[in-house]
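In what follows, a single structure is set out as structure tokens and then discussed.
Only one protein chain is missing from this complex, and each of the others stays in its spot.
Right, chain A next:
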Amino acid sequence: MMAYRDEKLHEEKVFKDPVHRYVHVRDRVIWDLVGTKEFQRLRRIKQLGTSNLTFHGAEHSRFNHSLGVYEIVRRILINFADRPNWNKEERLLCMCAALLHDLGHGPFSHSFEKVFKLDHEDYTKQIILGNTEVNQVLLRVGPDFPQKVADVINKTYKDKLVVSLISSQIDADRMDYLQRDAYFTGVSYGHFDMERILRVMRPYEDQVVVKESGMHAVEDYIMSRYQMYWQVYFHPVTRSAEVILTKILHRVKALYEEGYQFKMEPTHFISFFEEKVSLEDYIRLDEAVVYYYFQMWADEEDSVLKDLAYRFINRKLFKYVEFNPNLQMKEWMELYQLFHKIGLDPDYYLVVDSSSDLPYDFYRPGEEEERLPIHLLMPNRELKELSRQSDIVEAISGKRRTDHKLYYPRDTILKLSDDRPEKKRIFELLYQ
């Protein structure tokens, strides 16, 4: 009888996919993993969190993306199959790690992680190693297989080549999300010739490198990453929604800690407030549950929670101005006092958001061995770092733009009587 790890489906299954056309599944293990409740949960977690409030098409889920990453890795491995340096035995491990790499993401995970001190990577590991359906499937492959999958995702697996397929500066994860996010947001950047990149990728000792002849396709990928960063991921309106979401979570946690009586007990959140979140609690909190509570909180007595939840649900977002915390420190301090005077708690309504507050990054050539850069494989088998060969990449990976924005509820301040001197002064300070 064929070992479970080698078992093939009688007929290939395909998922229709708008980015890769089809996602092909032939391995029984992959098919079984897709059917687990922990993987199906990813359908209820949006890939881009609050971006749909800016780009209405961005409703795609972590489920779509995870299948996409799996499909890219599957295609890379077809190319790698008979090449030197590649160990064919790692095929199933790579595909499982690709499929499951985002398993621990929760709803709006960036904000949740910041407020409740969580780490989605920890939960990915716990789901893979804990008492779950995913773990049961992986255990059937071998007793140490769940740990191997967790190690690959955690980047601590002994074979770095396997790790770099899933996470490096040009990995399957990024190649999928750039294209998928571009497709669903409807923007015209984010496209690059992935087929070409996949054809020129080579396993080389412990990393994936790109043949020098494919440099222009990689340049296109780096440009697309750069543009998506500023145009989509870092869009100021999305950041506004994220600011409000974060403040809702801070407020509700603060209220819980001071013994506030909620109209409806926030059962699903209590372990989050107490920072003792069990795996079970974590898995059952999806976006539908979060939205349900937000609707409830929009009817609460607490005016701050009520207002913020209403804003988030109905897209009544904060406005913003560019802000330089060095040059405008005095203005900030004055604004802080003025907000108190008009009855708006500045800790919730006057918020500085910085570029480092988001989980996306640019290409970095990697000085002082910080992070492995993209290497080109030259015809003489030497490796050259991408930005040393490409003027375009060098230009956009040098000194980078960072920014800070000040978010505030313009609508509320506009409603103040024109007789109030604070109103005039606030606008003077914001728009001077």
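Convention: a residue touches a chain if its C-beta (ideal position, glycine included) is under 8 Å from a C-beta of that chain, and two chains touch if they have at least 3 such contacts; residues count from 1.
Convention: contacts and distances are computed from a predicted model.
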| item | value |
| --- | --- |
| Chain not present in the shown complex, as UniProt names it (candidates "Putative sulfite reductase-associated electron transfer protein DsrP", "ABC transporter ATP-binding protein", "YwgA family protein" or "Diguanylate cyclase") | "YwgA family protein" |
| Touching residue (missing chain; options A:Val14, A:Ile78 or A:Met329) | A:Met329 |
| From A:Lys8, A:Lys37 or A:Lys155, residue that would touch the chain that is not displayed | A:Lys155 |
| Touch with the omitted chain, as defined above, among A:Asn79, A:Ser213 or A:Ser355 | A:Ser355 |
| Contact residue for the chain not shown (choose from A:Glu38, A:Glu90 or A:Glu113) | A:Glu113 |
| Residue numbers in chain A that touch the chain omitted from display | 113-114, 119, 121, 154-156, 158, 160, 324-326, 329, 332-333, 352, 354-356, 359, 361, 364, 367-372, 400, 402, 404 |
